[in-house]
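Structure incoming, see below.
Only one protein chain is missing from this complex, and each of the others stays in its spot.
Going by the order they are written in, the chains are A, B and C; count residues from 1 in each one.
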Amino acid sequence: MKESRYLIRTDLALETQERCEKAGSSIRGLYRDEEQMSGDIKVTTVQIDTENAAKTMGKPKGTYITIEAPQMEEEDGSYHRDIAEELAKRITMLLPWENTVDRPWNILIVGLGNREVTPDALGPKVVDNLYVTRHIIREYGKYAFGDANTCRISAIAPGVMGQTGMECVEILKGIVSETRPDLVVTVDALAARSTKRLGRTIQLTNTGITPGSGVGNHRNALNKESLGVPVVSIGVPTVVDAATIVMDAMSEYVEELPEELLSPKLYGMFVTPKNIDDSVKQVSFLISEALHIAFLGNREEKEHI
Amino acid sequence: MKESRYLIRTDLALETQERCEKAGSSIRGLYRDEEQMSGDIKVTTVQIDTENAAKTMGKPKGTYITIEAPQMEEEDGSYHRDIAEELAKRITMLLPWENTVDRPWNILIVGLGNREVTPDALGPKVVDNLYVTRHIIREYGKYAFGDANTCRISAIAPGVMGQTGMECVEILKGIVSETRPDLVVTVDALAARSTKRLGRTIQLTNTGITPGSGVGNHRNALNKESLGVPVVSIGVPTVVDAATIVMDAMSEYVEELPEELLSPKLYGMFVTPKNIDDSVKQVSFLISEALHIAFLGNREEKEHI
Amino acid sequence: MKESRYLIRTDLALETQERCEKAGSSIRGLYRDEEQMSGDIKVTTVQIDTENAAKTMGKPKGTYITIEAPQMEEEDGSYHRDIAEELAKRITMLLPWENTVDRPWNILIVGLGNREVTPDALGPKVVDNLYVTRHIIREYGKYAFGDANTCRISAIAPGVMGQTGMECVEILKGIVSETRPDLVVTVDALAARSTKRLGRTIQLTNTGITPGSGVGNHRNALNKESLGVPVVSIGVPTVVDAATIVMDAMSEYVEELPEELLSPKLYGMFVTPKNIDDSVKQVSFLISEALHIAFLGNREEKEHI
Partner (left out) sequence: MKESRYLIRTDLALETQERCEKAGSSIRGLYRDEEQMSGDIKVTTVQIDTENAAKTMGKPKGTYITIEAPQMEEEDGSYHRDIAEELAKRITMLLPWENTVDRPWNILIVGLGNREVTPDALGPKVVDNLYVTRHIIREYGKYAFGDANTCRISAIAPGVMGQTGMECVEILKGIVSETRPDLVVTVDALAARSTKRLGRTIQLTNTGITPGSGVGNHRNALNKESLGVPVVSIGVPTVVDAATIVMDAMSEYVEELPEELLSPKLYGMFVTPKNIDDSVKQVSFLISEALHIAFLGNREEKEHI
C-alpha cells in the first residue's frame, strides 16, 4: 500500500492508527484507549511509545488525544462549555509540569494558518478571541488579576509563508528567544482523511506539529527541538486533501491505483464543507474558552475583580 | 449516463457543451464559436437557441460567453487591464439595448455569495471595489461627473440565505421595484467540472442565473422573469463539487457508478485550491475594473474631473 | 443658544432632556423616569408625549429607554447575560402588541452602518451574530424548533449610501414590501454628547430613527411612516461629533461661540475611544443575545431540540 501511504493523508493520529489496525498490523509501542464522556463526548488517546511505532505511524513519539463531539460546530453555549472544560482538563494533563507547582507560567499561544482562507483561519480566530495578560501582569504585578495564579498569556498569529516570506519556525524562534515563555501552545487547522470528522474533532498532542498539515504547507516542525520549550498543539480537522478523497473513494473499486494520474490534477486542492464559516467560528470560540479555563482559571470570574 | 448528469455538475455552459459533444450528440440549436485574442486570452461563445437545446443542456436559452486567460489570477496590472477591457467589451455587447441610445442607464450590480467563505466571497468583494454613482448623480445632477454619459451605478451584496433568512430573489425584487434600475448585473462564484478552469475563467451570460450554483445553493433564479428587468450575469468558477471530482476520476476506471454510495458522504462538500484567497482577490479587482470601463467610461479619467 | 442646538449634537434623548433641564426649561409633555436595577444597571425612560415637547427636543414623539451599565463593553459572560436579559425585557415591553397574542411574529432585523469603519460597524456585527430562522420555519414548518413560539427572524446589513448608491430606506422599503415582516428592528451606532457614555449605554425607542445619526449620515428616516410596519430601534453611542466635543469644552470659557470658524474644520470628523474595537465587539454580542432572548426564547435551549 505504498501509494496509499503517500496519497491518503491525515493529520489525525487516530485515523492513522485505525488504518494500521484495519491493515491487520499489530504494532508494539502503539496504544489506543477510548473513554465515553457525558454529552456524547468521546475521548480517544493514542500513545506512540517507540521509535519503531513512530516510524510506522509516520508521526513522532508522544501522546495524541482526540476529543470527538458531534455537535461541536453548532452554536450552543452550555454544550460548548462542557467540551471546553473537557479540553481544558486534557490540556492541563498534557502539560510537562506538575500542575501545582510553578504557576503562573508564561504561555505563548500561536494561531497558525491563513486568516484569509476560511478553513485555515481557525488559529488566527482563536488568537482574536484570546484575553492576553502578559503585558498587564508585567505592568501591574502578579496580583493584577487578584490572585497570583493567573498565567502570563501572550499570543500571535504569524501568518503563512506566502504572506510573510518567512517560515513560522523562524518567526517563533525569534519571539521565543526574546520573550522566554515556559510553553508554546499552537492552534491550527488540520487535514483529516474522513469528511465526517471535519469540524467535530479536536486533536491535542505534546509532540509539536510536523510540516505539511492543514490547508497549506505553512510551517516547518514546531517542537521542543526547534523552539527550545515544550510545545502543546491543538488541531481541528477542517479539510480533506482532494487526492485523499478521490483515492479513498476509488480504493473500493480499483485494485491498482494510478497515483501518477491523480496527483498533478489534485495537487494543491482541498475539500471542505459549505458551512465551514460557521464551523470555524464556533470551534474557535470553544478553543479560546478552553485556553481561558486552563490558564486563567475561570475567565468570567476573573473579569469581576 | 443518467447518474453522471446528476453528479457531474458544472455552471459553465462551455463544459456542458463539451460534454455533450464528447458524448457524440449533435444538438440542433446549440452553437459554439471560439476566438483567440492577443495575450493568451480565449473567448468562447456558446449559443443556445432552441428550447430543445436548452433542455438537453440543462441551461436556459441565451448567450454564454467564456473568457479564459491562464494568468488571470496573478497580480499584474497591465495584463489585467487587457482582460478587463475584453470583458467590458463583451458586457457591452450583451446589453439589451443599442449602446448609443438611452445612456446613462441605471444599473444595479449585485454581489452574490457568502463573504465569510473565501471561494464564495467573489461577488461581495467586487461590490467592495465598486465606485457607485447613483446617489451622487441624484444629488448633483447628470453632469456630476463632467459628462452626461456616466451610468447611475448602485450596488449591494445581499448575503446568503443562511445569513439573512431570505431568498436573494426576495431581497432583490424589493430593491428593484423600489429603485427601478434598467439592468441588473450579478456577480457570483461558480462551480466548474474541471479544476484547471478554477480562477482563470469568466462566464458572462444574458440568461440570468439558475439556482444551485457556486459554493452554496444561495438563490432562486434571478432573471428577467423574476426581477422584471434584464439580467446580465458574470460568474467565475472557484470550486468543483466534491462529488464531481470523485465521479470524474472514477469514471475512467469503473463502468457502473454507485451514485447512492457517494452522495451522502460528499454532499455539501466542495473542492478549492489552496491559493483561493489570492485568486479571488485578483479576479475581483479585474471584474470591478471591467464594470468601471463598461459603465463609467474610463474610471481613472473620470476621477480627474 | 441657537448655535449650540446646531453644534452640540446627540442621538440620545436622555442627553437632550438633561440639556433642556439644565437650561431651566420645564416642558409639558416631557417625562423622565429612572430605575436602578441590580448589577449597576440603570434604566432611564424619557417619554415625549406632545408635539410641542417633540419640537423642543428635536426628536419624534414616543418612548426612549436608556440602559446604562458601566462594564458593558468588557468581556464577561454572566454580567452580559444580566444586561441582555434587561434589554430583552425592555424590547418586549416596547412591542406594539400584547406579548401573548400573535406570536410567532415575522421580524426583520436591520444592522445599519458601515462595516469598514470600526465605530460604525455595530449594526453589521450584530447581524453577523444573529441566528436567523425565517427560511427554516418556511421550509420545515412552525414546529421546526420544537414549539410554535419561535419568531421568524430575517436579517440584513444593507451597507451605507457611499457603498450602495441607495438610501437605506429605499433598500428596506423594497425588502419589507416583498417579505412582509410584522416588525422591523434596527441596530445602529449613535453619536452621544458625552464621551463617558460611549460603549456603556444602549438606547431603545419605538419612534424609528431619524437621519444624521451615528458616524455617517447613512439614512433617511426609518419608521412606521416610511416602512409601513412598526420600527423598534436599538442604538449604542460609539462616537462624539468633533464639533460637539470642541464646543462643549469651550462653552465653559467663552460666551460667544464662533460657530462659523469651527464647523468647516471639524465637519465630517468624529471622536472615538482607542479601544473601540473591543467595545463594539462586546456590545454587539450583548445585543444579539438580547434579540435571541426576546424573539427565540432562550437560544441555548432551542439548540438542543
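Note that in this section contacts are C-beta pairs under 8 Å (C-beta built on N, C-alpha and C of every residue); 3 or more make two chains touch, one makes a residue touch a chain.
Since the model is a prediction, treat every value here as computed from it, not as a measurement.
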item	value
Contacting the left-out chain in the complete assembly, out of A:Pro158, A:Gly199, A:Gly235 or A:Pro273	A:Pro158
Interface with the unshown chain - residue positions in chain C	114, 116-118, 162, 195-196, 215-216, 240, 242, 245-246, 249-250, 253-254, 262, 265-266, 268-278
Where the unshown chain meets chain A, residue by residue	127-128, 132-136, 152-159, 161-167, 170-171, 173-179
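Basically, only the chains that are shown with their structure count from here on.
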item	value
Between chain B and chain A, distance of the C-alpha-averaged centres to the nearest whole Å	37
Separation of chain A from chain C, taking each centre as the mean of its C-alpha atoms, in whole Å	40
